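Only one protein chain is missing from this complex, and each of the others stays in its spot.
Letters are used for the chains, namely A, B, C, D, E and F, taken in the order the chains are written, and counting of residues starts over at 1 for each.
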Amino acid sequence: MLKPIGDRVVVRAKTAEEMTKSGIILPDTAKERPQEGEVMAVGTGRVMDDGRVVPLDVKVGDKVLFSKYGGTEIKIGGEEYIILREDDILAVIES
Amino acid sequence: MLKPIGDRVVVRAKTAEEMTKSGIILPDTAKERPQEGEVMAVGTGRVMDDGRVVPLDVKVGDKVLFSKYGGTEIKIGGEEYIILREDDILAVIES
Amino acid sequence: MLKPIGDRVVVRAKTAEEMTKSGIILPDTAKERPQEGEVMAVGTGRVMDDGRVVPLDVKVGDKVLFSKYGGTEIKIGGEEYIILREDDILAVIES
Amino acid sequence: MLKPIGDRVVVRAKTAEEMTKSGIILPDTAKERPQEGEVMAVGTGRVMDDGRVVPLDVKVGDKVLFSKYGGTEIKIGGEEYIILREDDILAVIES
Amino acid sequence: MLKPIGDRVVVRAKTAEEMTKSGIILPDTAKERPQEGEVMAVGTGRVMDDGRVVPLDVKVGDKVLFSKYGGTEIKIGGEEYIILREDDILAVIES
Amino acid sequence: MLKPIGDRVVVRAKTAEEMTKSGIILPDTAKERPQEGEVMAVGTGRVMDDGRVVPLDVKVGDKVLFSKYGGTEIKIGGEEYIILREDDILAVIES
Partner (left out) sequence: MLKPIGDRVVVRAKTAEEMTKSGIILPDTAKERPQEGEVMAVGTGRVMDDGRVVPLDVKVGDKVLFSKYGGTEIKIGGEEYIILREDDILAVIES
């Protein structure tokens, strides 16, 4: 498995089929290109100016809306994952 | 529902009809493209340099003027929502 | 009324007639496009790096010279207002 | 009179005649466009990251060399003034 | 051997053959151009604003996904190495 | 005389004749355009984030290599001077 560094997280991108179910419609033309996904792994946290590490807000299993813009897409075993900074996650989808 | 991350908020955009009622006229050509809306959800706050979290100034239910520029538009159940940072909210409309 | 967020203020722009009276001539071609106005509302203050809030220098009723560049223009009841950050206010006009 | 905000100062620009007297020759082509002037008013100081206000180095009456680049030119009663940040003042001319 | 400065690390890039084995597929067109490699040396750490040095998260021997974008490629004895900042390492590949 | 503000210094540029003597050859095409000179006046120091003033490293009389890039050239009594920030001084030439 992947262990992200610092304030990065690994997100599994939802398939088109899964996204239809959530009822959230994400525009094709949006500047930040939002997408739905599930958090698979989180880094140890953000390193602040004074060296302290602040744990991330999101946790493994969270369903999230995120911006693909700053992330890096990879594929493992046919599934699409994205490694991004927590700051690129817009919101947690609560059920 | 959506739970925004950090200093982000979820705002429901007012329809053209609702905006006419408020008496505020927002120019089409404005650089920051202001818009009226209602705060639906707020993040836990802004993380400062020393790791402390400062709660947001706006709260759920606030009527606000905001700049769409940096936000991300989504649709849930036919309604238009915008996820943006609190810093993109210009003012609360007090009645 | 509008309650600005953070370090923002709401300024009522002076009409051309009012500006002639003040004796201050503002160049059309100036890079920062200065303008005269009156402060109508102020935010709670600037949030510093350590989370403290520093109240603004300007107060309601102040006559100010400001730069329109970074502000957002709106109209309420026929009057023109601008929402801008305190840092875009150049000086208070003292009488 | 004008009371500048924060770390801004109001400077009266020297006329061409006054500048010849000082013996300082300022190149027409200089990148930062330096100019001579006299400080007419100063703001309360620079707000630091921790909220403290540091008073400015220049004071009313100082003859200064400054860069017009970031400033805003205005005219009051036929005289030309410039509102700029203290950081745009290069040096005090001591006699 | 190379001893990286500060928050830099030296990574040995995996050959195409080695990368096929890991099962991770990295897109040719990805914006951040991710790549697999092994950490060969690490700097003493990141210097924070207050002068303290925070040791790096990665250690010698870690298998990592990294972005080549900000790094510097060199060759020693036929092997390809990259010197990059820890922040350009996206994740550790745990087995 | 000129008293520079903050972290600025006034440097007298060496003439072509003086520069030949030092044995240092400065390339015409260098990106930062280095030049030799002598420090004539120094500001009170650099203002840090917490308001403290850190005195400059260079002192009056120092022979220095500096980058003209960010400085402002002026002439007083036929001599060429440059006002620049201490950070634009590359090194002190020790004899």
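What we mean here is this: a residue touches a chain if its C-beta (ideal position, glycine included) is under 8 Å from a C-beta of that chain, and two chains touch if they have at least 3 such contacts.
Computed from a predicted model, the values in this text were never measured in an experiment.
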{"item": "From F:Pro4, F:Pro34 or F:Gly71, residue that would touch the chain that is not displayed", "value": "F:Pro34"}
{"item": "Touch list for chain E against the chain that is not drawn", "value": "1-6, 8, 10, 41, 44, 47, 49-51, 72-77, 83"}
{"item": "Missing-chain contacts mapped onto chain F", "value": "23-27, 30-32, 34, 46, 48-50, 52, 54, 57-58, 65, 67, 86-87, 89-94"}
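We take it that only the chains that are shown with their structure count from here on.
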Residual chain groupings, excluding chain A and keeping positions: B, C, D, F | E
{"item": "Longest centre-to-centre distance from chain C, chain (CA-based)", "value": "E"}
{"item": "Distance between the centres, which are taken as Cα means, of chain F and chain C, whole angstrom", "value": "40"}
{"item": "Chain D-chain F separation of Cα centroids, rounded to whole Å", "value": "22"}
{"item": "Junction residues of chain F - those touching two or more other chains", "value": "none"}
{"item": "Overall pattern in which the protein chains touch one another (line/ring/star/complete/other)", "value": "line"}
{"item": "Complete list of chain pairs which touch one another", "value": "A-B, A-E, B-C, C-D, D-F"}
